[in-house]
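One structure is given here, and the rest of the page talks about it.
Note that one protein chain of the assembly has been removed; the remaining protein chains are unaltered in position.
The chains carry the letters A, B and C, assigned in the order they are written, with residues numbered from 1 in each.
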Amino acid sequence: MSELAQELFALVDELNRRFPSPRGRGHAEEVPFSLWSTLMELGLPRIGIPEHHGGVGGELDDLAVVVQALATYGHGTPLVEASTAAWAAQGVAAVPATGLGVVAVPHMQAGLPTRRFQARWGRLAHWAIVVHADAPPQLITFDGADVVEEADVAGEPVDTIEVQSAVVVDAGELPSQSALRARMGILRTSALLGTAYGVYDLTREHVLQRRQFDRPLAEIPAVRHALAEMRTGLVQTQAAHERALDAWRGGTPEQALVPVAAARIIAAQTASACAQVAHQLHGAMGVTNEYALHRFTRRLWAWRDADTTERQWAEELGARVLSASEHEFWEVLTS
Amino acid sequence: MSELAQELFALVDELNRRFPSPRGRGHAEEVPFSLWSTLMELGLPRIGIPEHHGGVGGELDDLAVVVQALATYGHGTPLVEASTAAWAAQGVAAVPATGLGVVAVPHMQAGLPTRRFQARWGRLAHWAIVVHADAPPQLITFDGADVVEEADVAGEPVDTIEVQSAVVVDAGELPSQSALRARMGILRTSALLGTAYGVYDLTREHVLQRRQFDRPLAEIPAVRHALAEMRTGLVQTQAAHERALDAWRGGTPEQALVPVAAARIIAAQTASACAQVAHQLHGAMGVTNEYALHRFTRRLWAWRDADTTERQWAEELGARVLSASEHEFWEVLTS
Amino acid sequence: MSTKAADDTGYRRRVRDLCTSWQAADRYLPRSDAWLRSFDPDFSKALGAEGLIGVSWPTRYGGAGATNRDRLAVTEELLRAAAPVAAHWTADRQVGPAILRHGSDRLRHELLPRICSGDIVCAIGMSEAEAGSDLASVCTTARAVPGGWLVNGRKLWTSHAHRATHIYVLARTARMPRRQDGLSEFVVDMATPGITVSPIADMTGEHHFNEVAFVDVFVPQYRLLGNQDDGWRQVTEQLSFERGGPERVLSTYPLVVEILKRAAARPADTATAAHVGDLTARLAALRRLCWDVAGAVDRGEVPVMEAATLKVLGTRFEQHSVELARKLGLFGEEPVDSLFWQTLLASPAFSLRGGAAEVLLDLVSRQEGGRGRDTFVHHATAGG
Partner (left out) sequence: MSTKAADDTGYRRRVRDLCTSWQAADRYLPRSDAWLRSFDPDFSKALGAEGLIGVSWPTRYGGAGATNRDRLAVTEELLRAAAPVAAHWTADRQVGPAILRHGSDRLRHELLPRICSGDIVCAIGMSEAEAGSDLASVCTTARAVPGGWLVNGRKLWTSHAHRATHIYVLARTARMPRRQDGLSEFVVDMATPGITVSPIADMTGEHHFNEVAFVDVFVPQYRLLGNQDDGWRQVTEQLSFERGGPERVLSTYPLVVEILKRAAARPADTATAAHVGDLTARLAALRRLCWDVAGAVDRGEVPVMEAATLKVLGTRFEQHSVELARKLGLFGEEPVDSLFWQTLLASPAFSLRGGAAEVLLDLVSRQEGGRGRDTFVHHATAGG
């Protein structure tokens, strides 16, 4: 962990005291604007952007630490979307200095020219990076827009935006589709990993505290092993996550896409397994609205298929492998 | 169980004393001609064929009992193949009264006219029912043939036969391809079920007798639960097997094909799971050549994909379901 | 070719007609987990009026004197149609049979006919805080008083207690060295003074769970089920009943049908077809097992192992169906209130019902306890 990352981690810890995490309570929460405003003021969505482009410096690794830590504490914010959009738009003159940008991913919108698209947290946005399946990304700024507010299974905004008057920025200034998907894929992995840690912590506390058949649940071998299984999933996901971050740091964003796909697949699998085991070990307590677990597991279920589904990542990675030699498979794709 | 079936079961029990089962020893065994000659003399391959067609009476259910019992004791014989061929050829004048027939299944041979085909236990045959993928079945009798002897992973013959002079019988007298596959599929399920019971019995004895950490393995909850998991697979397979037998008894052979596919899929899955759990619970003992377990698990591995692979059965059943209404799915395909 | 056609004696058609007409009139919307979550007393009364509740009970108590296989025909069709049966389901499945086996004649005559008419809603007061799957850990007490009992304590996770007319209560009537001993079963009228119901919303936001508090609740003697202090043995039997039912297999049937519908749009995809074939084979085997269990009960047997197997594998089938929906990529951008998410959010509770897998597997392994060296003889003779 870099020095900056450690400071950022301490900052999240501090923020978590100011804006208590929803870990202790399971009831539905309003979109957490106050925490988000603070994060904006502190410039956190601009980590990983050089200062001369309006950023606060630091690397993607540092941003990933913040995303992961917020997720572990159970805070839901547009940090993944806003920071990816800000990174993509750095240096683009047309972007409003203060307004929030979000990202619309390919499968969420159809055809060109784009006047109507779906984006997570779209209701907060003044501009958006629109990623197309078969065309270069666009940056769209808008003054007014009709927003149809909807939510995913975790209660987080997934809004449809219909732009009235838009300025479309030339794609030449923007990162490629692959680069955008790689960066967002890493941060989604950070969020999944953080949430899975949160689920693990809740579950570990539960089985240490609850007694059954006159002993703590944690003393039952099957329970202990199930918990350890969750832990192995976290270790594996962390390894894949760091591998993707290393690739981002050590090569071009486009080259990072393959390790990101791998990390994102592993994170999705860990998400599914953790959610299942956590609910199993929690028993009836875990399916009550009041208890926090479902607030974490809903995010795992929503995010494992967010932006690009696990299945799509797997198909994409598989197709890449099937067109490669064993040499490339060994030296590049799995190294 | 019918009275005949009970008698047959007692007979297998008696035969098992005369021709000791390989349960106690794991070393490779010669093709068990002596037991097979006795089964032939007793007419067992002709159970389920009326007496006026040269059979010994009884139903498919009775034959299934014999197949299952022999498999549980670990005896390998051509009973599935020979009895299916005999049933298919009943009343066909051209069939030699005494010689053994076998069945060549579609994916094992290519094209018409058939002079060369692969058949389990082909080395013992004087004639064969050749099942084609896209043409009606044929009965081929032959005086001389070149036989290339090979074996499957369980050591059982899978031979390639090249016929020198053949008599091909008109398909009109033979059952349809579906009927043949249904009957053979049921008996293969019986063999898988019997073998899985054998594996279960071996494993249960092992964990009751072996001690570890100063207590019988069977007292460790994880071991007990793994054994119980095997047991639930047997219960499920038995239910699917009986359902297929009921369908054969209560409708046309062709109608039985769907329940047979279901039973065969369940049996293959139980085979895979039983083999895995049995080896896991046996530890190093189970992977020695001397101990009998691998003689059973090899059969599970060979037979789960014999004649028609599990995957092919599943594709076939799935395609049938996907062309059906919910009404048919509920009332016929899963009832 | 249904292998079971001969047993159906018209029950399936009658249930289907009722469900079809209600659906045609938009009187209910099929959903996953309907037997727990779709509560409509009017539907239950309509079903009762058709003679379709308690069909396997004697006619003198309002039943139809039919077989358990007839009853299976009814319950399967209700689950297939995802009908709103929650109001009478527990009474029909658990409380009614318990009253029939162990209840006093007065209690039988008082309650069973009204269950059959769909007028009684039963809740189950079994679990307590801190108990988890350790059901014998019961703190609720029943103290003998003239003419009956005074019940004190709290029960948790009692579905539909806020709408129930009656609640089954497992209470401690004596302190004995083994805590499974000294328990007794009661059927308590919810109108009795001293009962307070507090809602517990579940993670879908729906309210079916409750906490039920009992403070000096008087229960007349004739509402004791069976023998005083012998409740554990009785309730264990009851659980084996509860285990055998098709509601452990068919909770996600509406999603299964939707999977088939969407998969049919990909006829050339052999992997999808193979998954559908696998799903079909499993469902077929489990429905057969339901039918075997019902037949065994009709013959007076107690098919504990088969019932436990059904529960273990049925729960796994339900969970598998949700996973498969996602794995096949057939459910992409689904709205939050869609069948897919509805089923997914209900799925964590599937494995909690009627005992964790470990408890059920213990039951299976205990069934094997007394078996001799070579089990095949037993398998073979029990099988046919």
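Basically, a residue touches a chain if its C-beta (ideal position, glycine included) is under 8 Å from a C-beta of that chain, and two chains touch if they have at least 3 such contacts.
Since the structure is predicted, the reported quantities are computational estimates derived from the model, not experimental observations.
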Of A:V65, A:A86 or A:L217, the residue in touch with the unshown chain: A:V65
Residues in chain A touching the chain absent from view: 1-2, 5-6, 9, 13, 61, 65, 68-69, 72-73, 194, 197-198, 200-201, 204-205, 221, 224-225, 227-229, 231-232, 234-240, 242-243, 246-247, 250-251, 255, 259, 261-263, 265-266, 269, 311, 313-323, 326, 329-335
Footprint left on chain C by the chain that the document does not show: 269-272
Residues of chain B in contact with the chain not shown: 26, 28, 107-108, 150-153, 210-213, 217, 222, 272, 275-276, 279-280, 283-284, 286-290, 293-294, 297-298, 301, 305, 309, 311-312
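Just so we're on the same page, only the chains that are shown with their structure count from here on.
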Centre-of-Cα separation between chain C and chain B, whole angstrom: 38
Euclidean distance of C-alpha centroids - chain A vs chain B, Å: 52
Contacts with 2+ other chains: residues of chain B: 221, 225
Multi-chain contact sites of chain C, meaning residues that touch two or more partners: 358
